[in-house]
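The complex is shown incomplete by one protein chain, all other protein chains being positioned as in the whole.
Naming follows writing order (A and B), and every chain is counted from residue 1.
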Amino acid sequence: MLRSYLRLATRVLLRRKFFTAVSLFGISFTLVVLTVVVALLDHVLAPLPPETRLERTLAVYQMRFSTRDGRRGRFETSFLLMDRYMRGIPGVERMSLLSTQQEMMAYANGEPMVVTLKRTDADYWKILDFAFLEGGPFTEADVENASLVAVITEAMRRRFFGHAPALGETIEVDGQRFHVVGVVSNVSRLRPIPYSDFWVPHTTDKSGAHRRQIAAGGYVAAFLARSPADLPAIRAEFASRMQRVPIHDDPVAAREGVDRLVAHMEAPAETVARLYAGDDFMAVDEEGRVRLGRFFGALAALAFLFMLLPTLNLVNLNVSRVLERASEIGVRKAFGATSRALVGQFVVENVVLTIVGGLLGFVGAYAVLGALTGSEVIPYAQFRMNGRVFLSGLALSVFFGVLSGAYPAWRMSRLNPVDALKGGAR
Amino acid sequence: MTRHLLKLIWNRRRTNALLMAEVLLSFLALFGIATLAVYYTDNYRRPLGFDYRDVWVIEYNPKGYDPAFPNRNVHIYWRLFHALEELPRVEAVATHSWGVAPYWVPGGEFRDEVDGRRYVADADRVSDGYLEVAGLELTRGRWFSSEDDVVPPNDNVIVLNERLARHLFGDEDPLGRRLPWPPRGDGSRRPGELRVVGVVREYRPRGEFSAPGNHFFARHRVDDPESNGSSLLVRVSPGTPAAYQERLVARLFREAPEWTFRVKPLAEWRAANHRLRLTPLVALGLVVGFLLLMVVLGLVGVLWQNVTQRTQELGLRRAKGATAARIQRQILGEVAIMTTVALGVGTLLVVQLPLLDWLGSVRAGVFAASLVLSAATIYVLTGLCGLYPARLATRIQPAEALHHE
Partner (left out) sequence: MSGNAMVELQGVEKVYRTSTLETVALTAMNLSVGEGEFVSIMGPSGCGKSTLLNLMGLLDVPTAGRVAVNGTPVESYRDREVAALRNKEIGFVFQSFHLIPDLSVADNVEIPLLYRSMSARERRERARKALDRVGLSSRVHHFPSQLSGGQQQRVAIARAIVGSPRILLADEPTGNLDSQMGDEIMGILHGLHADERATIVMVTHDPLRAGKTQRIVRLFDGRQVN
């Protein structure tokens, strides 16, 4: 039975080539967009080297304060506060402090360049899993001695040294001369914690203010838990330690009248939600906590709305397709076809169409993702279709096919055979 | 014929409603992008007022605030200023305040009222060298100079652009006229006055894609002990290679080794500004593309239903030639009416913009042009969509038509 349905489906679709083409185009276009979005989300959210331990990572990016006279504000995490009060939380395997991205000037063979620089410690390299093409990371000793050493990406190596190895060479950034001790593969700009062109020990910072003043922000604290089960306890301990931080001891805080300081640990997904839908779209509440449910809810709603329009249009197209064969429906019913059999037949046809459209959509998405990667609109990002993306795309197209085929099929199966034979009444 | 068509459309209002909604949405999106595109093109053609070539912007980040020496940064700033002046290949140096540089989106505008006339203007505080650095064209009076050093501390001298001069003073001579300081954010005013000493032809720091506006410059005295500029701008001799930046920065580091410097040619600021302005165009373009595709999908589906149902009519009549042409006209007529209704609603909505005075800096000509452009595009698209199914109707084989009897 299925085989005869399939044969009939192919023949019907080929007979009306124009309309089949239009339907296919609509389906594949929608699926291209959806697949590309899924791939982008995957790129941003999924564990990707060097972030291989995402499921047990937490980070603190921002601190919010309020003063006695009602002023509120926020600043990037304080190095000093984290270093002094947040070490040794039970359940934390490692803790690292890294600066936010700083744009610095460097000169490669005289050509000026703006490089992204991060200042960090030795634990950074143990939380993340970088692939070293040359040399290795800097050590605790380097950090303690404030050695002017740097780890650079392969893109930087190419810019400064062409195809020659970089180990041991010197690069001057913002007036400081660093020795290259390691070269790593490029990191996508869309991953906040590992992204950078240049890493140096934070002790090489020219002013050192971050180690003296609590109010000097500009850092991010990253925590690696022993296991995902430890995360809730770590969050709780962090919150309670935050409450006990003696803010009043700090001269700047005292001068400004700060009486409350709040910070939250974010899981990687929460960071993404905050970055893309933060205050503008209310994914973050006043306390700075990220409302992940809202973010994904909003995404799902957008995706649904996006799929709604093409679905509705395809429903109409499908109704026409089915209406055209009204007499066939009448005949089949006259000879004993049940509504279920007819719906099944039309759904098969529709699923065939959708799967073909889906495959075209995959080809299209593959091309689009390749073009996005190649155009380097997001530097160093590699957009790929992996197994996860493929399966999600497949699920979406089946869902889509059933959705746009079910209603027309159902409507036609309810037709009175007499009316159907007359050519399909309204 | 029209009444018959209207009845047909009303009978199938559910499917037609979806279609008309899509046409409406596409029209609105198309109108948005057309307006933006026409607006940008219109603005781009106008003179910029300054020359961005061979100008480098130096941003700095001083390290460490030391309460013992509150004005140490200012002191160092002016040392940097003079160091730059002495460098070879540097033709002019200027400070820039109240904003980092042209093409940098300014924080806010000044709003005030003078002699009953309200004005809105951008403003920058620059030093005497800015005329040469930015390549401004003076039309009346003079630029800032050392003779303005004797201005009392609360007052300042200003130079307007022609548009502001005309707006404030009409055909009267603006030179020598005085204005109060515009109010600050909290409404308070600085004491003192601003005296007009010159007028430049034009100055559009927001970039080529923004609508021309009002602007005035206030003077920043070199070696002012109280304040430093937000950045430093230099004009370098034409043909200076980018590699020279390294030498320039090295000289700056000699004065302030602990500071961080960033040098970026104004041309790069311009490129970033353009990218920022053009991104919404790309995004809108994608949305428009999607919506138009939906319209095509929907139209084709509905019209196909039409043709299928009309083939029965055809069979009954049996006079293939005449009926086919009639059906073709009927289909195109239906399409035209539906499109017109949707566009009518769309135009009603869109026309609220100028009525409610929400057009902002978009001129009436731009508005009208994009309205016509969008409507025409939609008509052409729907017309083309209607052609194929209509042609199908004329090619129905009689045998097939007979089947549906």
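By our rule, contacts are C-beta pairs under 8 Å (C-beta built on N, C-alpha and C of every residue); 3 or more make two chains touch, one makes a residue touch a chain.
Since the model is a prediction, treat every value here as computed from it, not as a measurement.
Residue-wise, the contact with the chain that is not shown comes from A:Ala334, picked out of A:Leu6, A:Ala334, A:Val377 or A:Ala395. Across the interface with the omitted chain, chain A contributes residues 1, 4, 8, 11-12, 15, 325, 327-328, 330-341, 416-418, 421.
The rule we apply is simple: only the chains that are shown with their structure count from here on.
Rounded to a whole number, the gap between the C-alpha centres of chain A and chain B is 30 angstrom.
Across the interface of their complex, chain B is touched by residues 18-19, 22-23, 25-26, 29, 33, 103-105, 107, 109-112, 114, 174-175, 206-207, 209, 309-310, 312-314, 316-321, 323-324, 327, 422-424 of chain A.
Interface residues of chain B, counted against chain A in their complex, comprise 15, 18, 22, 63-64, 241-243, 245-246, 249-250, 253, 257-258, 260-264, 290, 293-294, 296-298, 300-302, 304-305, 308-309, 312, 388, 403-404.
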